[in-house]
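Encoded as structure tokens, the structure appears first; notes follow it.
After this line comes subunit A, so read on.
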Amino acid sequence: MKLGFYPGCSLEGASREYNESVQAVAEKLGIELVSIPDWNCCGATAAHNLDKELSLSLPARNLALAEEAGLTELVVPCAACYSRFTVTQHELLHDNAMHKKVNEIIGKEYKGTLRILNVIQFIEEYIIDKLEDNMKFEINKKVACYYGCLLVRPNKILNFDRTEDPQTMDVVMKKLGADSIDWAFKTECCGAGFSVSFTEAVGRLSGKIIEDASHRGAEALVVACPMCHSNLDMRRPAMDKYNGKKIDTPVIYITQAIGLALGIDRKKLGLNRHFVPVKLDNFKPYVKKEVVVENTQIMEEI
Partner candidate 1 sequence: MSNPHHTEDNSLAGKVQKHTGVKVSRCYQCGKCSAGCPVSSDMDFPPSLLIRKLQTGFPKHEEEVLRSKSIWFCLTCEMCIARCPMEVDIPPMIDYLRGESMRLNKANPAAKNIIRFHKAFLNSIQKTGRLYEMGLIVDYKSRSLNMVQDVVLAPSMFAKGKLKILPELIKDRKNIKQIFQKTLKNKHK
Partner candidate 2 sequence: MEEIKKIARELLAENKVQVVLGFEKGTANKVRPAFFTKAEDIDKLIYNEACIHNIALYLKKDTCQHAKGVAITATPNVVRSILQLSAENQITEEKIHIIGITHEGKCAGILDFKAAEEFSKTQPKGLKPEDKALIEKIQAMSLEERFDYWVEAFSPCIKCYACRASCPMCYCGKCNVETNNPQWIPVASHKYGNVEWHMMRAMHLAGRCINCGECNRSCPVDIPLNILSYMLSDFVLDEFDSEAGLNSVFTSALSAYTVVDKENFIK
């Protein structure tokens, strides 16, 4: 099985363990991820903060390239890139004039045929059914699933889950045997792009998130966004300063969690690259059984 893949800059650099874990899991389950040839940066926060057309053109170039390469589905693990891509697709498909203009700017023909998947949609569609047969361990830990902003908002465009209390990641984690807790900061912002330019704000925002999770007994935070991860993982000193105490709850990517359950080597999953050491171990060997996922009921009711 072949799927289009857009790693994005972070996954090639500061968050390469995310890329590594996505690749490792895909490889283990026989999914081939094909990168968009000659992809460029999506422009992230900087572009749309300064210029709308630029913020649409940069992602549009990638999407056009993906279409040229004959891809129909595109996996975009970085939540920020995913958000930029989806918003771009939405805007261009709903604004003919802008669509024409952007095509002219990028010098390519973007048609809008791609289906863009974030990592959770990717997991739901291509991974979750294969877990049962491939799981080696149960992640028998208490975890807090953290969604952040970009996966769930703007809800009108992304249409993700329940806006205020999303469940999809929790469902995946429960499937992996984890106890995913109910907590208050699932969709609060971590400080995102202010990591470098306004670190105190990140310290405060991320600080509140990590504090609430650890206060409720989470042994790890599970994320699906490299920005959330780098803020929560690397900005620990600023957070500890804000909280007035040291909190060493690790932050892992959901793909790393899956990798652990599949018994993939920790190094291959990039767990050694984290600033806050990931001490999670002593997993229970997995025995195939009926997994009762209570939250699916909530999901069905929506």
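Behind the choice of candidates: all candidates are chains of the complex that A comes from, given by their letters.
Please note the rule applied: a contact is a pair of C-beta atoms (placed from the backbone, for glycine too) under 8 Å apart; a residue touches a chain by one contact, two chains touch by 3 or more; residues count from 1.
A quick note: this is a predicted structure, and the numbers were derived from the prediction, not measured.
Colleague: Touching subunit A in this complex is which of 1 or 2?
Modeller: It is candidate 1 that touches subunit A.
Colleague: Which residues of subunit A touch candidate 1 in the complex?
Modeller: 9-10, 12-16, 38-41, 43-54, 57-58, 61, 104-107, 149, 152-155, 163-164, 187-189, 191-194, 196-199, 201, 205, 234, 272-275
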